[in-house]
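Taken from a larger complex, these chains appear in their original positions, while the remainder are omitted.
Labels A, B and C are assigned to the chains in the order they are written; within every chain, residues are numbered from 1.
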């Protein structure tokens, strides 16, 4: 599905509830962060084996799906408030990252990650 | 642009660098959360007037765009690792939210938000 | 109460449950962050008037108290794992901040905050 179509649905949902009045960027950023925290909570105190096991656990998968959905919905609301085109945001960022992490240097190199 | 096409580009970027080995869901969730925090940092200590002003400040807009791009990229990587279809995740979550926040009750009601 | 005495109680609690084995710094940092998020959640979607009202609402006060307690407990556990003296950490940081935010420049200046 086109990402702008998804965004359209997200904004229709918002407007049907007259929620635009609450959607200032600061409160949206707080909510996005809180959903990201709930996603992280799924993996709290889990070692890597337990983390792998979550991938095939139907209840945990449902939880991850729900939290990821919330992250996306808040992100699309934030784009809208700023008038950004979602595809453009992602493509531009990938270009920036291409320069920041050139293949020849970053290949298989975890270090590159941690230096950001 | 179709969201699966965007995801394809994100995964190509990952694979060109051989980074799948680092992309366990726990570390992806940490990184997603850290990017969401950097987004929130743009609005730290700002009152609502200052928050509004950010919308028309080119430098701040660029910063918001970059952080939102990172949030999206990590989210698309997480979807991939779980084998979720991004559109489906969003549409399913919107359906859940339709039931949780029925229009007649949630209209213009900030309270509904805070009770989640 | 002396902060080292408080820390002693926190570590006794940990050791009575044989939980030192889970207390690597990464998982402690995740948990500290998640508790800080739960604290922030109390204020989600609230405007400044509603935020003020929380200060005198017994239920909300209890919630804030509980989350702040968790933040402190994880922080004291983290200090312990690194062998830091809690008082020293705070006093050193205040000294650093004295230089970073000299009174004459930072007085009544919100800007100073946002430039960090």
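Quick note on the criterion: a contact is a pair of C-beta atoms (placed from the backbone, for glycine too) under 8 Å apart; a residue touches a chain by one contact, two chains touch by 3 or more.
This is a predicted model, so every value here is computed, not measured.
Novice: What is the total copy count for the complex if 3 chains are drawn?
Specialist: 4
We adopt the following convention: only the chains that are shown with their structure count from here on.
Novice: Express in whole angstrom the distance between the two chain centres, defined as the mean CA positions of subunit A and subunit B.
Specialist: One centre to the other, that is 3 Å.
Novice: Just the number, please: Cα centre separation of subunit B and subunit C in whole Å.
Specialist: Subunit B and subunit C have C-alpha centres separated by 26 Å.
Novice: Identify all positions of subunit C at which a residue touches two or more other chains, and write them in rising order.
Specialist: Residues 30, 33, 44-45.
Novice: Write out the stretch or stretches of subunit A touching subunit B in their complex.
Specialist: 1-3, 6, 9-10, 13, 16-19, 21-22, 24-26, 29-30, 32-33, 36-37, 39-40, 42-43, 46, 48, 51-52, 54-55, 61, 64-66, 68-73, 75-76, 78-79, 81-82, 84, 86-87, 89-94, 96-98, 101, 103, 106-110, 112-113
Novice: In the complex formed with subunit C, which residues of subunit A make contact?
Specialist: Interface residues on the subunit A side: 22, 27, 30-31, 33-34, 37, 40-41, 43-45.
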